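So that we are looking at the same thing, I have put the structure below in structure tokens.
Complex shown without one protein chain; remaining protein chains in place.
Moving on, here comes subunit A:
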Amino acid sequence: MTTSLNPSQTGPKKKISFIIRDVEEPRHRAAVSALQYDAKSGRLFTGGSDTIIRTWSVPQHKDAFSARGGVRSPGKSSGNYLSSLEQHTDWVNDLVLCGNGKILISASNDTTVKIWNVERDNKHRFVDCLRTHKDYVSCLAYAPNVEKAISASFDSNIFVYDINSNFKTVNNFTGKDSIYSLTTTPNMSLVLAGGTDKCIRIFDPRTNEKPIKMRGHTENVRALLINDEGTRVVSAGSDGTIRLWDVGQQLALDTCIAHEEGVWTLQVDASFSNIYSAGKDKMVVRTPCRNFSQSQLLFVEDAPVKKLLLSERENPTSIWVGTWRSDINRWSIRSSNLQLSINGDDDGPSTSAAYYAKPIHDRTRDQIPQQTKAELTIEGAPAIKQHKTLNDKRRVLTKDTAGNVALYDVLTAKKVENYGIREFDEVVTESMQVVFIPSWFTVDCKSGMLQITLDELDAFSAWLSTRDAGFDVDDKETKVGIVNYGGMMLRSLFEKWPPCKVTGMEAVDGDETQRATSHYFPIPEHTPLIVCEGNGRPLLRLLVGDAYKEKEAHELSQVIPPWVTDAIERNSLPKFNKMPFYLLPHPLTNTKQPKKDRLSATEMLQVKKVMEHVYEKVLNNSDGVIPINQIHTRIEMYCNDQKLEPEMDLRTVKHFYWKQSGELLLQYRPIRGA
């Protein structure tokens, strides 16, 4: 069941985006914030900031370890990449595995909830998209006994979906302010939500009465867990505390202050006896429910922790950790009651002696961690953190989390150069040219990859001469062509879309504006293309190479905005800007009564054309026509007392030589005795 959208429903000013990336992206590029594990099939599902959900095959903990608890081959244990689920266009915040391990639900900042079929031996595929929310969808919850899934968002709404009825929305609660945490009992007797208003709200789906509020946290509530009976709740917040609540009495029983900064994720074992917590301070801590002052430092991660996931809830032996880094670690957990043999192939400095001798009043940070090395690591890849668009408005310089500097070409949607580890600013300075081309796209690296966006207002502002664009131009040619980068880009993106392809062929012989887009470059077929609303909400995502297929082509025609079709179907581009300017004789020419002309011309006009105008029309030279490429032997043009090159266009002159407000002033000076 596809939720189709009427073109009339969607907002104005739609945008077009695409992502420059490799065909396969088998490794996470940025933070990992969502984890789900299917013990039966040994598969791990992960999601994060790079928008892609990945599936991995991972060894069981017992296979990775000797009977005595030591790691079999430390450092070599890893997960095998199985597949990617790619449809989201922004961070994936949460995942839920349901329907007996066959269905995966994902929640994202792109405001959608997506349903995927992840049956073991079938090709994983996208099933449906739920557009119930209007803002970032921050969390999901699952009630297995009644097969219901729940989503909550910054729009303060909570929606309940019936998994067995095609995810029909069966209930809706409204909280106050943005929701950052959600939990439910297995039979959905209670649904709890927490967020920026610092209260925990308890909703009863059977009565739908006003929710009960539990106050205590002094900052945002970032994580919530309720026990199976629905009697105890554990919460964690930006105030750095973990709190235990009694649901019946609606009051806080205990507060744990083991953490130093915001706590963002919680896990609890099946018997609700131990709480696992982590967050900004990178420490993963275990705290017994019965004694909040006995927190134990399990291990310290390399970066702030976004998500914890116990491999199993009954007597957990290992825990998965998603952090700001793209590596995903699994750490072993030793049960507090386990007596360790002294000579065992232990993998860390911590021994049972050290554990039991732990002083009670230490700062958590001062404790000896139970582990120092993860038992298993799924490696990630670097993410782009910095970007700078060069003056040629075609290439973008980037730097990633590993320190590598690279160069991308927007028009070909490819990486073109790798500079290795270098000072970003140095490379920027080296690469800058003296040319002024208006901006026609915006760059975004929230997914760790380069995303380029075109919008109606600016997309067509980059007009330039074929010479400036670097296309081979015969020097003898008197008529220099112009190209439009935005128009070219659209042709590249929609090349395979049937309506575009047909008219594109005629463009080569068409008029000037048509030819302005004919120099477009082919781009990789795997490039994802996104049509979204003005505020960023995605309407459609497809691969550039799939645009010819019937289903994709039809969906595209439903959402494609008119400003794009005008350019690629009707070859109609907005006219280029006209620029007014003044023409005066140079003071040195000693003209008695200088005539100040106010003219208007396209900003792309070259200086030599102005020279020609001055020579023939202003100075009234009737001694035959001088060829344009020799006009500079008769006339000199100045701006702010700097002599201008005949090839330069007015726009560049204004930007680099005039540099002030008010209209451009050019001064001419005839050359005597040429």
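By our rule, contacts are C-beta pairs under 8 Å (C-beta built on N, C-alpha and C of every residue); 3 or more make two chains touch, one makes a residue touch a chain; residues count from 1.
Basically, contacts and distances are computed from a predicted model.
Enquirer: Consult the UniProt record of the chain that does not appear here and report its protein name from "ubiquitinyl hydrolase 1", "Cytochrome c oxidase subunit 3", "Anaphase-promoting complex subunit 2" or "Actin-like protein ARP6".
Expert: From the listed options "ubiquitinyl hydrolase 1", "Cytochrome c oxidase subunit 3", "Anaphase-promoting complex subunit 2" or "Actin-like protein ARP6", the omitted chain resolves to "ubiquitinyl hydrolase 1".
Enquirer: Using the touch definition from the top, which of A:Asn220, A:Asn274 or A:Ser332 touches the missing chain?
Expert: Here the residue in touch with the unshown chain is A:Asn220.
Enquirer: Thinking of the whole complex, not just what is shown, which of A:Arg201, A:Lys280 or A:His613 touches the missing chain?
Expert: Considering the complete complex, A:Lys280 is the one touching the chain left out.
Enquirer: Among A:Phe18, A:Phe45, A:Trp116 or A:Phe154, which residue is in touch with the absent chain?
Expert: Spelled out, the listed residue whose C-beta touches the missing chain is A:Phe154.
Enquirer: Considering the whole complex, which of A:Pro144, A:Pro186 or A:Pro304 touches the chain not shown?
Expert: A:Pro304
Enquirer: Which one, A:Cys445, A:Ile635 or A:Leu650, makes contact with the chain that was left out?
Expert: Checking each option in A:Cys445, A:Ile635 or A:Leu650, the one touching the absent chain turns out to be A:Cys445.
Enquirer: Touching the left-out chain: which of A:Phe18, A:Tyr37, A:Trp56 or A:Trp91?
Expert: A:Trp91
Enquirer: If the missing chain were put back, which residues of subunit A would it touch?
Expert: 90-91, 109, 135, 154, 177-178, 180, 196, 220, 238, 261-262, 280, 304, 324, 385, 444-446, 535
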